[in-house]
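Missing here: one protein chain of the complex. Every other protein chain is in place.
In order of appearance the chains are A and B, and numbering begins at 1 in each one.
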Amino acid sequence: MQRRNILRLTAAAFLALAALPASAQDKAITVASTTSTEQSGLFGHILPLFKAKTGIDVRVVAVGTGQALDIGRRGDADVVFVHDKAAEEKFVAEGAGVDRREVMYNDFVLVGAKADPAKIAGSKDIAAALKKIAETKAPFASRGDKSGTHAAELRLWKLAAVDPQSGKGSWYRETGSGMGPTLNTAAGMDAYALTDRGTWLSFKNRRNLTIVVEGDQRLFNQYGVMLVNPAKHPHVKKDLGMEFINWITSPEGQKAIADYKINSEQLFFPNYKRSGA
Amino acid sequence: MSEIGNAFSTALAMLAGFDPELLQIVVLSLEVSLSAVLIASAIGLPLGALIALTRFRGRQAVIVVLNGCMGLPPVVVGLVVYLLLSRAGPLGPLGLLFTPGAMIVAQVVLVMPIIAALARQVVEDAWREYAEQLRSLGATPRNAIWTLLWDTRFSLATVILAGLGRASAEVGAVMIVGGNIDGVTRVMTTAIALETSKGDLPLALALGMILISIVVLLNAAAYAVKETAQKKYG
Partner (left out) sequence: MTMHAPATILPLVLDKVGFAVGATDIIRGISLELRAGPCTVILGPNGAGKSMLLRLCHGLLEPTRGSVRWNGTHPHSARRQAMVFQRPVMLRRSTIANVAYGLKRAGMARTERTKRAAAALDRVGLLHLADRSARVLSGGEQQRVALARAWALDPEVLFLDEPTANLDPAATRAIENVIASIRDGGTKVVMTTHDLGQARRLAQEIVFLHRGRVLEHGPADRFFEQPATNEAAAFLKGELLV
């Protein structure tokens, strides 16, 4: 009986190992990026093109910007692709990443209920709009999760000279979650929310929400890509990672980005410039 | 409420069409959860029986902790396993993070206490009935472990199904250690979470229905096997 059980255990272990698809050894890199980028569908469009050209599998771990940078810091990814310039520059400054390049931008839009309690629909001034929301104490759903979107939102509140924490517990609602769940919450309580256009275009649970403010220059959202520093993490797939970074900033990759459309609308605007950033 | 009707028809359409992406996600989910339950049983069943049959200092405390671990929050387990498997962590060189292997590890941690704690109770109850007779026949606690595990196999089958239920239902652990990578570590539960967060509720519901159906089917199969065996063996 003892021997039979040891055999059973070994069989179980082999079964378990056999179940794992081949991992580290094939041509693949891990890219830490954000939920909003993945949910926009951009990766679904450009990564197959990259694979067709280079044969490299890109495995995207999509989390909040803060977590994506942390994954890079730990060396659990080869490339980081997020949209928070200040945080990215800090990332490079502390030696966690190298070769930062600006890749593309998209924009944020302010969405709100058609009823529009703060009466800001159609405005092109985001700071004024946010100020009005605070004044009328209209409900506002924030991501509150240290993401790139959240960081951008906080910067805009600053521009409007409003401290949103004054509304904590009443009109300012921090969901502590990603863009999708936050929009779900906003749709559920007829609240305003700041979202990237990409997520908005693919979001299917809009209910009474519609775009109320867009087009303000200050709503533009810059994306940057970095290689996780191989000096700090020798196991990082430096060559494959650089192939990705080079491709996405090449004319071909930049065109692929521009070609991605939802309902014939372009979401991302490539803006890689050779010199400097 | 119309969402549920919508979801139902979406689910049927996806199943009928043998959507390849869905198939891949379902297969991966089954691989991860079944492997995890297999390993967790291989460890948990003998462990539970050992605790049931032996006496040692701190035994009561071990039982209480083991029972408590049945309620380990999956997301916490995911976080701890993530920190262990991260390159910055002690097991980093294994390169397991963001692979199905990491998901199996996390689920083993989650499921093993359930199997061990319940097995301990089952074996302890059986021992009360069998102890005198087995000792009289020359069985030591060590070989009584395997005798009792085999004899209580029908109850233990239910214990294993409880573990399988836990593994296939959780999302917190596999999300963190797997990364929900499309085509690599995306399983049913993380796919449902993703579609929900994208606001595609009917699709999320449809996937949920499919997941529940699969688990119920597995249970039905196990029940059928158990019933026929139980009729024969009493």
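Methods note: a residue touches a chain if its C-beta (ideal position, glycine included) is under 8 Å from a C-beta of that chain, and two chains touch if they have at least 3 such contacts.
What you are looking at is a predicted structure, and each value in this text was computed from that prediction instead of being measured.
Student: What are the shown chains in contact with the chain that isn't displayed?
Tutor: Hidden chain, whole complex, touched shown chains: B.
Student: May I ask which residue of B:18, B:56 or B:233 touches the chain that does not appear here?
Tutor: Looking across B:18, B:56 or B:233, the contact with the absent chain belongs to B:233.
Student: Counting contacts across the full complex, list the positions on chain B that touch the omitted chain.
Tutor: 129-130, 132-139, 143, 147, 150-154, 232-234
Throughout what follows, only the chains that are shown with their structure count from here on.
Student: Using CA atom averages as chain centres, what separation in Å is found between chain A and chain B?
Tutor: Spacing between the chain centres: roughly 32 Å.
Student: Could you pull out which chain B residues touch chain A in their complex?
Tutor: 31-32, 34-36, 38-39, 41-42, 46, 86-89, 92, 95, 97-101, 104, 143, 146-147, 150, 179-182, 184, 194, 196-201
Student: Can you name the residues of chain A that touch chain B in the complex?
Tutor: 1-2, 5, 8-9, 12-13, 15-16, 19-21, 23-24, 30, 35, 38-39, 43-44, 59-63, 73-76, 177-181, 183-184, 187, 199, 202-206, 233, 235
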